[in-house]
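Only one protein chain is missing; all other protein chains are in place.
A and B are the chain letters, set down in written order, and residue numbers restart from 1 in every chain.
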Amino acid sequence: MPREAEPSLNEKAFFLQALQDGHRLDGRKFEQFRQLDLQFGDQYGVADVTLGKTRVLAKVSAEVTVPYPDRPFDGIFTITTELSPMASPAFEVNRPTEQEVLLSRLLEKTVRRSNALDTESLCLIAGQKVWSIRVDLHVLSHDGNLMDASCLAVVAALRHFRKPDTSMEGETLTIYTPAEREPVPLSWLHTPLCITFSFYGDEGEMTLVDTTLLEEQLKVSSCTISLNKHGEICQVAKLGGTPVDAVSLVQCASIALQKVKELSTLLDQKLAEDSKRRNKGGLLAELSAENAR
Amino acid sequence: MATDSEMVFVLPGDGIDASLIPTHPKRPLRLGPGLRHIPPSTIVPTIAGQLVTDHKKNSLWVEYNGGRYIPAVGDLVIGQVDRSAADFYYVALSDYSSNASLPQLAFEMATKKTRPNLATGALVYARVSLANRHMDPELECVNSSTGKADGLGPLVGGMLYSISLGMARRLLMRKSVEEGRVVVLEELGALGLAFETAVGRNGKMWVNSEDTKTVLIVGRAVKETDEGNLTVDQQKKLVRKLVKEMS
Partner (left out) sequence: MASHDPEARLSHLQSADGSATFSHAGYTVVGAVNGPIEVQRRDELPEEAVVDVIVRPAAGVGGTRERHLESLLQSTLRQIILINNFPRTLIQVTLQVTVSPENEYVNAKLSQAATNLPILPTLIQTALLALLSAAIPLTATVTAAVLAIVADDGASTIIVDPTAREIQVSRSLHVFAFTSRDELLLNESEGEFTMQEWDNAFATAQRQCCPAPTSDDVDMEGGSQADLKNFTRSTLETKTASDLYWK
């Protein structure tokens, strides 16, 4: 497997020096995100996130299947992240790297384990038929901070997605095609998003948010915090690396909350714009069965 | 130097109009990048770009921007030392391409007893001495005929920036301001900033200065010119904006 290219000694030394002087390579502030763009596809459930030069695409699809035998009342929800050589020639198909495994574990914990999606609402006939929702994450371009961009893409795609409408008449289950009845959104409980912090310096005293690829390669440790806009934390992951002062971590958590609120507002705004664009004469509001929360 | 006044665009496999091929009474026709010669007399483009003619030197080539650097003899490049072996350094010119070899004796004043000491991750400014498709490229840090370094050798300190191949070409032109239309470096110099740069044809630029901020400004100026396709006026505005921001 081709090795990822490492930064030169000159770059390492200069970068640290610049950080100590209070400068980032592209002139951003330490907690400033790059330019973020979120686009939805023409089809439901497609979200395209561009964060600086990092670009990820999430696509949601649904099919009816049998539930797990030990969980007859729950639907199935899976997130797949497979990094391809498009993101970087260092990634090979079918050979998950450590980065890929960590990314998919993080997304699982953030979205699945926090019960953001109500899996019980995916059940059609207990023990026999349930919806299986599948999110595929494609990384189109990798310039650092895949975690945050991927989480936003996955959550945005899930909130954008519409599954086919169904109805039960006695014993018969009818699944309507999009032409027969307008599809319905998923049952969503809360919106978790994650923010990654990278630490630099011998004691991890300098913190950066939204790192580019070069900045990511030079970090000494990092911490990812997932939470929703109400301040409820889903997970905190600091996987090894240089130890960091506890006070810094608490500060990171409050910066994370502020950023998540900004991102949630952006997401809501984009979803509203998208539904306005699709709204055929106000009908969608009547057909919607979404829980107001 | 002379170019056609209107752009002639070619795609791979296109036929070339005979009127565009220059002729010269004494010099043979030289084909540059992007063209293929099929004997006896067919010349076919192999990439998409602009067909450029130089009547003085009697040469023809296709101008383009993009893609990966392919080593060619005589190019000046900035490489990163990957590891050192017995008599060679293995130097990386682009990510994921094969390493080039740099003999440890190919430095000014180097003998078997006094060799340069380059650590892994160090940067060198070198010239390509051997490049063909069957072999890994070879570099040298000394002019083999005169024995002088001419500015080649290890690059200490400073910062490395990645630029597109087209921008590297423009910066390496002898008249980069008039022909390449890159004025940011001149402008920054005129504003009193002191810095030195080295440009590698493999899409790398090294910038050094005593002041960290100066290096950051120079790097950002060139990168934004490259990525934004900025015209001369836009470049001047960018330079003024960056200097104001950083002071």
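Some notes on this structure:
We adopt the following convention: contacts are C-beta pairs under 8 Å (C-beta built on N, C-alpha and C of every residue); 3 or more make two chains touch, one makes a residue touch a chain.
All values derive from a computational prediction rather than experimental measurement.
Interface residues of chain A facing the missing partner chain: 1-2, 41-43, 46, 53, 55, 57, 59, 61-63, 80, 82, 84-89, 93, 134, 136, 138, 140-143, 164, 175, 177-179.
Chain B residues in contact with the hidden partner, per the touch definition given at the top, are 3, 7, 9, 11-14, 34, 36, 44, 46-50, 63-68, 70, 96-98, 133-134, 166, 170, 180-182, 229, 231.
In this text, only the chains that are shown with their structure count from here on.
Spacing of chain A relative to chain B, judged by their CA centroids, is 40 angstrom. Touching chain B in their complex are the following residues of chain A: 2, 5-15, 17-18, 21, 23, 25-27, 89-90. Residues of chain B touching chain A in their complex: 80, 92, 95-96, 119, 121-123, 155-160, 206, 212-213, 215-216, 219-220, 245-246.
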